[in-house]
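With one protein chain withheld, the remaining protein chains of the complex are depicted in position.
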Amino acid sequence: MDKMPKWADIVLIPVISLLLAAFFSSLVILAIGESPVEAFKLMVDGALMRSAGWGYTLYYATNFMFTGLAVAVAFHARLFNIGGEGQAMIAGLGVALVCLYIPWPHWSLAILGASVGAALFGALWALIPAYLQARRGSHIVITTIMFNFIAAALLNYVLVELLRPVGAMDPASAKFPAGTHLPTFQDMFSTESSKMFRGAPANVTFFLALAACVFVWLLIWRTRLGYEIRAFGQSETAAKYAGISPVRITVIAMLISGALAGMMAVNTTMGESERLILNATEGAGFIGIAVALMGRNHPLGVCVAAILFGFLYQGGAELALWTNIPRELIVVIQALVILFTGALDNMVREPIEKLFIAMRRRNA
Amino acid sequence: MEFLDIVQLLDTSIRLGTPLLFACLAGLFSERSGVVDIGLEGKMLIAAFFSAAAAFYTGNAWLGLLAGIAASMVLAVIHGLASITFRGNQLISGVAINFLAAGMTVLVAQSWFKQGGRTPPLTGNGRFGNVELPFAIGPTEAEAAGRPLSQMIGEAGPIQQLYSELISGHSILVYLGVLAVVATWWILFRTRFGLRLRAVGENPAAVDTAGVSVIQLRYAAVLICGVLCGLAGAYMATSLQAGFVKDMTAGRGFIALAALIFAKWRPVYAMWACLLFGFFQALETRPDLIEAVIGMKVQIQLLGALPYILTVVILAGFIGKAIPPKASAEPYIKER
Amino acid sequence: MTAPAIELKGISKAFGPVQANKDISISVQPGTIHGIIGENGAGKSTLMSILYGFYKADAGEIFIKGQKTQIPDSQHAIKAGIGMVFQHFKLVENFTVLENIILGAEDGAMLTTSLGKARKELKHLADEYGLNVDPDAVIENLSVGHQQRVEILKALYRKAEILILDEPTGVLTPAEADQLFRILDRLREEGKTIILITHKLREIMDTTDTVSVMRRGEMTATVKTSETSPEELAELMVGRKVLLRVDKVPATPGKTVLDVKGLRVVDEKGVERVKGIDLTVRAGEILGIAGVAGNGQSELLEVLGGFADGTGVITMNGTEIPLTGQGADGRARRDAGISHVPEDRQREGLIMEYSAWENTVFGYHRDKDHQSGILMDNAGIQAEAQEKMDRFDVRPPNPKLAAKNFSGGNQQKIVLAREIERNPDLLLIGQPTRGVDIGAIEFIHQQVVNLRDQGKAILLVSVELDEIMSLSDRIAVMFDGHIMGERDPAQTNERELGLLMAGITDTSAVTNGASEEALNDG
Partner (left out) sequence: EPALIFDLGGKFDKSFNEAAFGGATRWAEETGGTFREIELQSEAQREQALRRFAEAGANPIVMTGFAFGNVLSEVAPDYPDTKFAIIDMVVDQPNVRSVVFNEHEGSYLVGMMAAQASKSGTVGFIGGMDIPLIRKFACGYVQGVKAVNPDATVIQNMTGTTPAAWNDPVKGSELTKAQIAQGADVVYAAAGGTGVGVLQTAADENILSVGVDSNQNHLHSGKVLTSMMKRVDNAVYEAMTAGVDLETGFNVMGVANGGIDYAMDEHNASLVSADMKAKVDMAKDAIASGELAVHDYMSDNTCPVE
């Protein structure tokens, strides 16, 4: 017997948590002397009322879908991958190498190649922490954080010393050749008469992210591997009993997680900047944690949560454009969302559970 | 490499190790009680800001310290609510707290000082000065002699160098850090509170059925953690530095956690572990010495990544299996 | 008549949707031993935990010695003179005995004074009640029996007048249990009041003055022990007549299926748990392994089941099977025809969050017949699960329900259905009826016997001597990682087995007193 209906668990509770987060965010906005209503209107106008706004919202959402899925897959194996940031950074390198050194005839082939490069490099960067966790019991939370720092240093080295064209100021690689340029939403959806998504960075990778959601759903709930990952995540002792090797699952789950996190580099590096830059990840790896949490580690939930966070990002940019609200406000809002949807989940859940049980008693 | 080089390197290690030490002891109290805290970083950061802000307004570093501790404790209470009262996921609560601190400090700093998320520089009593121990060569002696301090120390004998450079001349908070180690050890292993604290991190049900409140114990531990993080942050902003800049803790809270694992959750080991990690960071400031020892130039990027690489190596290789308190990260749930 | 030591009135308690206690009233006279029996999950532990302040009742009143008493937490219970020994001990494993005893009852803020005082007091209590334990020993190094003594000492140190024991004998040897009951007698003589929860009707009949029966959260009867019988109690518990013995024909063993030679197992801490044992199991017979928990039986099962490493030679149907590395995991064992019902169904045999149908292929999920293409054949598995659940009378027969939502007995049936339906050559089965009520025990035993009658080999591990005696065709007794001897169930008795379980092989020569000596030294 469940304590409450499923819809309450996956819709009602997150919505209430979000409202709480919004309420406290409003207090913060009030405290710094701005109007929450105005701010909210600006965000909605800028992020959702124009096609270009959507173009940005979905661009960010693409990143968050990948990192959110990455965190979710690891979570199913009860592994806390805080290293999405570093994995995506290194994956960018994979994308850059593929794009720079292989002459691609057409973007459709290039995106496949770049995806392989991104996934491979991302997975590789997750491999060592995974192995250390599985074999030596080194806490994966700490090692993945350390690997974020190490990734930044490595990427910096590669960009400053190896990939930077001579004379360029930017610690960035050369522009990728034209054969690798991905069609943006503007290219895809604009007509002669009306330009849609003008200048927005959203591109075909978005559909790749949607595909990744489907892939993860199949993987987790329809394959043997997914069955084993979830089983291991629920009970390590039971997994051992069933002949599921903890080492193998830990490593595989982290490889998949790293590969997914890495895939976001296709969006940022190939789709947006079209060259490898230092700071392409911009914290998306961490946002993935919030996204996975809000999405209850389910691909559909991750997809919706990613769009919500994409909206927050784009809305935040609009705020920064037209008001004096510092950009850190968005960080605070993120924190509140994580706090209320994740850590303080029971604060909302328990009263609601009680409510449902009481209601059921009365009906019975 | 000369003797003085080593002394100086160790001197830097102590300075850089002290914030790690406070944070590490903070984590120790929290984890010994069964509450994992990856929000040390955030608590340090918010303490750094509020201590600097208060010290700026009052011109008194001690008042700054109090404000920093208070701010850190507010976040500690939030973590307590999430992980003790509402039995939520402690890692996630920690992540949220880190974000919250990163955002709030800059937001508030901007709203108060309009200097882009930093406080104005602290001067005079707004900072903790350095304590000169008796018989040590310090700035006073240098001024009297009218010569640079570094020269005078350079000419002194090795014992005097050790004493003046390494032992003397630190902020009072550094000495407080050493004291905190002793106090932690004593509280943990010699008092009733310590016994209960250790027990609640191993088996909260045992404590509960022995008639002691698990919730109160854990809150106490989390609050102590807040106080110590407050010290760590205040030390950084009002002693190591003269003011707050955004993100100034720069991952030290995480290094402290690694040190805690390395120290196997023991106070005295924690001190050595933090000194070691402080030493790694100190090495980074002396590429010349590394070059002299290994005989070749080290890439700056490698140098920068060194503390993190060494942390991983140590976690992976040198400690064997570190067994955390059994109930850590587990909320105490009686009724499912 | 004096005021009752304890009186509970109208106690109710719900855990979410589960009503664990429903309007329960009970009264216990001072200086008596009061038994409580009931099926698993009937709410016995819950009721006692409420009395001890561990849970808060939703409704009801508590009177201690006629005084209405509020017991919001254990501190208040201790103050009211109540002590409790829980089914799962509440000890801090890496603390010493002394530290565990003073925890929560320290004198003053400094430890040294508390420890000094407790050491003296402990010696005094040990002498008075024969409760010897080394005060400086670390709990995790003590045997279960000794750990239990520590729990009792904890209560006595806190000057408990009322002592609650929740299933104290489940983990003890018969001799240890006897000793425990002698201690309880002594306490009763001193005027202390004791509440004893147990599943074993014999213990109720032997030791208690009065007994209460619980069923489905309600108190169904309270009777004087002298005026009832085991049969009546069993019926009160389950609500129908129960067969207390297993029906079976003599075994007709065939060829050797499993042959174990010189098996050794070292656990994670480097302690040798199995110290070189030899055994064989033949087709069509049940080999029962008796022993007190923690003497290597679990490790034996784990190695055979493929999730712990060991050394030695094991042959299955004539071919040797690897004990370490590749090919020594649970999957390989299943391929070799070994099925395994693990001792701990909740931690090992099932994924509690998985639905029943997912659990019905747990461990066999990689089998070809559960796949369709690269995906799992979920529809097929569900249909099969429904059949299995119907055949094994799992209630409710809903494959979509999560395993955690089934009662213990039904969870066990799901595991059994999965393992038996595979038609294995060898079935490993550990504690098949632990936490299972009498009605379900009957069913499970019948299934095991049926499998044997189909000519399968069965290795049964249980700490319940009754179960071993009634199911097995041969009995081997394990103690301290060794097999102390093998007996024919028809030619042995509980007393003999009990001595073997305590490590005493020379069962004829040893006198009563000597064996207890041995036990005390532990």
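Note that the chains take the letters A, B and C in the order they are written out, and that residue 1 is the start of every chain.
Here is the rule we go by: contacts are C-beta pairs under 8 Å (C-beta built on N, C-alpha and C of every residue); 3 or more make two chains touch, one makes a residue touch a chain.
Here the structure is a predicted model, which is why all the values come from computation and not from measurement.
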Chains on display which the left-out chain touches in the complete complex: A, B
Omitted-chain contact residue, chosen from B:Ala96, B:Leu166 or B:Ala242: B:Ala242
Contact with the hidden chain (one of A:Val116, A:Val160 or A:Leu218): A:Val160
Sole contact to the chain not displayed, among A:Arg198, A:Arg222 or A:Arg360: A:Arg198
Selected from A:Glu38, A:Glu236 or A:Glu282 as touching the chain missing from the view: A:Glu282
Contacts of subunit A with the absent chain, listed as residue ranges: 52, 56, 59-60, 149, 152-153, 156-157, 160, 164, 166-171, 175, 198-201, 268, 272-273, 275, 277-280, 282, 313, 316-317, 320-322, 326-327, 330
For subunit B, residues in touch with the removed chain: 4-5, 8, 12, 15-16, 115-118, 121, 139, 142, 148-150, 236, 240-243, 245-248, 250, 281-282, 284-288, 300-301, 304-305
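Methods note: only the chains that are shown with their structure count from here on.
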Category of the chain touch graph - line, ring, star, complete, other: complete
Best-connected chain pair, where connection means C-beta pairs in contact: A-B
Averaged-CA centre spacing for the pair subunit B and subunit A, given as whole angstrom: 31
Contacts with 2+ other chains: residues of subunit C: 16
Touching two or more other chains - residue numbers and ranges from subunit B: none
Parts of subunit C lying in touch with subunit B, wherever the complex brings them together: 15-16, 52, 54-55, 73-78, 84, 86, 90-95, 99-100, 102-106, 108-112, 114, 154
For the subunit B and subunit C complex, residues of the former touching the latter: 189-196, 198-199, 202-203, 205-213, 326, 334-336
Residue ranges of subunit C touching subunit A (in the complex, touch as defined): 16-18, 305-307, 329-334, 340, 342, 344, 347-354, 358, 362-363, 365-366, 371, 374-376, 378, 405
